[in-house]
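Let's turn to chain A:
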Amino acid sequence: MISNAITLMIAVPLIGAVLCFAAKSQARIVALIASLVPLFISLQMYTGFDKTSKLMQFVESYNWVPSLGVKYTVGVDGIGMPLVLLSTIVSVLVVIYSWGEHDRANQFFALLLLNEVGVLGVFTSLDFFLFYIFWEIVLIPMFFLIGNWGGPRKSYAAIKFFIYTHIASLIMLLAIFGLYFTYRMPDGSRTFDMLTLIQATSDKVLFPPALINLIFAGLLFGFLVKMPAFPFHTWLPDAHVEAPTAGSVLLAALLLKMGGYGIFRVILPMLPNVDKMFVTVIAIIAVLSIVYGAFLALAQKDLKKMVAYSSVSHMGFVTLGAVAFTWLSIQGAMFQQFSHGLITCVLFMSAGTIQHTVGTRIIADLGGLADRMPKFAVLMLAGFMASLGLPGMSGFVAEFTVLAGSYATLPFYTLIVIFFSVAITAAYHLWSMQKVMFGPILPKFLDVHDAHTYEIASMTAFILLIILFGVQPALITDIMGTAAYQVMEPVKTLAQMGVI
Partner candidate 1 sequence: MIPVELYILLSSVMFTLGLYGLVTQRNGIKLMMCIELLLNSANINLVAFSANQPNANGQVFALFSIALAAAEAGVGFAILISLYRLYGTIDLDNINALRW
Partner candidate 2 sequence: MVDLAHYAPLYAEGLLTALAMLILFAGLFMKSKSMMGYVSLVGLALSLFLVLTAKTGSIFFFDTVSVDPLSQFFKATFIVVSLLVVIASLSRYKESAGGDEFYALLLLATVGMMVVSSSIDLITLFVGFELASLSTYALAAFDKSRRNLEAAMKYFIFGSASSALMLFGFSLLYGMTGTTRISEIATTLTANLGPASLIALIFVIAGFAFKMALVPFHMWAPDTYEGAPSLVSALLAAGSKKMGFAAAFRVIFVAMVALRVEWYLAFAILAAITMTLGNIVAIWQNNVRRIFAYSSVAQAGYIAIAFVVVGAAGTLPNSAYVAQTGIAGGLLLILGHALMKTGAFIATAVVAYMVLREGKTDPDDISSYAGLSKRAPITAFCLLIFMFALAGIPPTAGYIGKFVLFGSAINAGLVWLAVLAIINSAISLYYYLRIIMYMYLRPATGPKIVEPKGYVAALVLTTIGVIWIGVNPQPFIDYAMQAAAVLLPH
């Protein structure tokens, strides 16, 4: 087992990014190597991971700013491990997918790597100070990806994305201060250690209801915006529509997951200690995100925008499963994070490939592409099927688990979701699929060629993973199951919290 695995995993892409800037022409190769190394490390970690332990693993901790109680502490548990795995996988495949990027390639790939650094940092850091730093660092590469390689309204989208999410993180930061200044270690010193602080919130004397609710709301806001959940989702469509394909993929597959991660890592353990009203609020937000997002997707004319809204809808399942707070639902929500991370990649890659092979993403202008791009059509179809929750693919497992788990505690909301989202989701996927791929090929597309090999390769890899985890979810749900127990340790169910 590698020592300092996590630090290494974060450091390698960072160095890789610098090298990429230097390596003018060979940047993509550097990038590939620099993203493969973390993948191997994370696989190593996965194999070495003790699936039954609720403790942090691979922990590294060094003093950083003693006078503020800031430590460099990293480690993974059942909550972080799957996402680390996801991040490394996605990063590699995205690099492969963008193999054909020649416009300032060195900067492009460097930014991809920087993004990986930030995301991995968020998923592994156990110190709020460190956590926040990575949380913010992630914005920068994405800002440049959108702003530099983006579409016509890239400036607007990039700035909106940056400012909107930055406000959210700052409010989160204030909430973190609330925790930090209220709690003192037994020896009187202060700490930014996440686990300690979160645990401390159960102290009713130290954290009177008014205070803890305020703090909780702040943190929640920070995470919900990243998720993104209704009504804080409006930065997402703009960012996605303008971003380059690789950017959208990373955005949807990894950045959104940061919000979910925050929910599991911070929000859920605090949930028992805060006002019960929050559960209702979050549940409503979740349901709205799912249903409203699905309807929005149905209304879109732009394929990519449709996919973007579909992520809003799917991430709603994460929120729902999380707040339902049963062992099964939490597990499902975690798995939804993982599976959506894989599926959405295929979706955005499809939209991207269509964009730069055909030249438009407007669904109405497309038609009969399957005729000219059969391989691609199969992959896209597979991706869409996965996204509409076809069994045998990871999406179904996740959503079924969430629903089955949530019904126990939030029957009403679950019913709404089942009734209004499942069919609608199928509707917009199939409708766009039929319009874009099937039917007679439009004359203007007669000379369209099939997608590039590297695009096909990376999409195929994703599909295979989706099927793998759809058929054998236990590979990852075992870990999540333990994590779910660990999250629920303070209190077992909402009923015991007096919510229902």
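How were these picked? Simply put, all candidates are chains of the complex that A comes from, given by their letters.
Simple rule for what comes next: contacts are C-beta pairs under 8 Å (C-beta built on N, C-alpha and C of every residue); 3 or more make two chains touch, one makes a residue touch a chain; residues count from 1.
Note that this is a predicted model, so its numbers are computed, not measured.
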Given that every candidate in 1 or 2 is part of this complex, which one actually touches chain A? 2
What residues of chain A sit close enough to touch candidate 2 in their complex? 64-68, 132-133, 136-137, 139-140, 143-144, 147-148, 154-155, 158-159, 162-163, 166-167, 170-171, 173-174, 177-178, 180-181, 214
